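Of the protein chains in this complex, one is absent; all others appear in place.
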Amino acid sequence: MEKWIRSLKTNTPQEGFELAILLAQKGIEYTQPSVAIRKKLRPKYSKNPDSLIAASEVIAIHFQTVAAANNYWKTK
Amino acid sequence: MEKWIRSLKTNTPQEGFELAILLAQKGIEYTQPSVAIRKKLRPKYSKNPDSLIAASEVIAIHFQTVAAANNYWKTK
Amino acid sequence: MEKWIRSLKTNTPQEGFELAILLAQKGIEYTQPSVAIRKKLRPKYSKNPDSLIAASEVIAIHFQTVAAANNYWKTK
Amino acid sequence: MEKWIRSLKTNTPQEGFELAILLAQKGIEYTQPSVAIRKKLRPKYSKNPDSLIAASEVIAIHFQTVAAANNYWKTK
Amino acid sequence: MEKWIRSLKTNTPQEGFELAILLAQKGIEYTQPSVAIRKKLRPKYSKNPDSLIAASEVIAIHFQTVAAANNYWKTK
Partner (left out) sequence: MEKWIRSLKTNTPQEGFELAILLAQKGIEYTQPSVAIRKKLRPKYSKNPDSLIAASEVIAIHFQTVAAANNYWKTK
């Protein structure tokens, strides 16, 4: 796979959150590499509240990692 | 997306908990950006106890992050 | 919402566990603010073993936070 | 509720694991205080592999807490 | 229960991973002590992808604990 991440460092908590979202998506992409299949699944899970909550949980776990990597952006 | 968070710092544990709720909601918003669809889903999951427990879990994970970022509000 | 938490500090692990339970409940309350609806859901999930295990998981996550905030009550 | 825990300290990892099990059970007991109902649920979830895996997950989360509280029993 | 663990220390990450698997299994064993019942359940969950992913998650949580206990095998 091409290079998609260089560092866990971000300038702001919001960029860190968006990196967490990318990490969550990449976990899905590596497991299901077909863009076509993923596109077909999207309308399904994005209207299912339990799937959305589960996706939000994966983001939360990655956000813990990114926040720790940035020392919680404490010096900002 | 517009700026919705500036810092993980909060004055009190309660504000920290409310920030954790915001983070959990944002994870859902980024995944399903349509306000209309999210509004339609709300009555469904907010009356399903398992969905509520799952939402509470996402909040719990984010609260770990926010609490660590605030050194558990120990000096207060 | 009125003030419902002042500190993550507790005197004992048991009080810390009870605070973790409160935090888990608050995650549900913020998501479903209606007391009437929550009361109606209670008999349902409190007799479903999978819901009980899931509730216990949310408590476990919060207990990690509370225990860390109290340095695991090590000096007691 | 009567006193059921005094400390997170245990002499061995195995006792720590057993404390984690107690904590997982207590999360269920506080949510469903009726012994009669819990007894009725037991045969159901204890024969459901997904429930057993979920119970094992709650134990795993508590074991993280207990292990950290004991500094991973490193000096033993 | 007989003694089944003495220490969280392992020589290598792979042994640590295998200890995490043992811990995940023990969480199930304590909850369902009957070997006969567990054997009957095995063919069921071991062919269900969602059960396998859930089992892998429990292992992942325990591996966090074991890895921390070994300081991530950094000096090796």
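Labels A, B, C, D and E are assigned to the chains in the order they are written; within every chain, residues are numbered from 1.
Here is the rule we use: contacts are C-beta pairs under 8 Å (C-beta built on N, C-alpha and C of every residue); 3 or more make two chains touch, one makes a residue touch a chain.
Please read these numbers as outputs of a predicted model, since none were measured by experiment.
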Next item on the list: From the touch rule at the top of the page, work out which displayed chains the omitted chain touches.
Entry: A, E
Item checked: Residues belonging to chain A that touch the chain removed from view -> 1, 3-9, 23-28, 30-32, 37, 41-42, 44-45, 48, 50-51, 54-55, 57-58, 61-62, 64-65, 68-69
Notebook entry, point to check: List the chain E residues touching the unshown chain?
Noted result: 12-14, 17-18, 21, 46-47, 49-50, 52-57, 59-61, 63-64, 67-68, 72-74, 76
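Everything below uses one rule, namely that only the chains that are shown with their structure count from here on.
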Next item on the list: Quote the value, from 0 to 180 degrees and to the nearest 5, of the angle by which the CA atoms of chain B must be rotated to coincide with those of chain D.
Entry: 120
Next item on the list: State, to the nearest whole Å, the distance from the C-alpha centre of chain C to the C-alpha centre of chain E.
Entry: 27
Item checked: Whole-Å gap between the CA centroids of chain B and chain E -> 31
Note to self: Need the CA-centroid distance for the pair chain D / chain E, whole Å please.
What the structure shows: 15
Checklist line | Contacts with 2+ other chains: residues of chain D | finding: 50, 54-55, 57, 61, 64, 68
Check: Touch graph across the chains, line, ring, star, complete or other?
Finding: line
Notebook entry, point to check: So which chains end up touching which?
Noted result: A-B, B-C, C-D, D-E
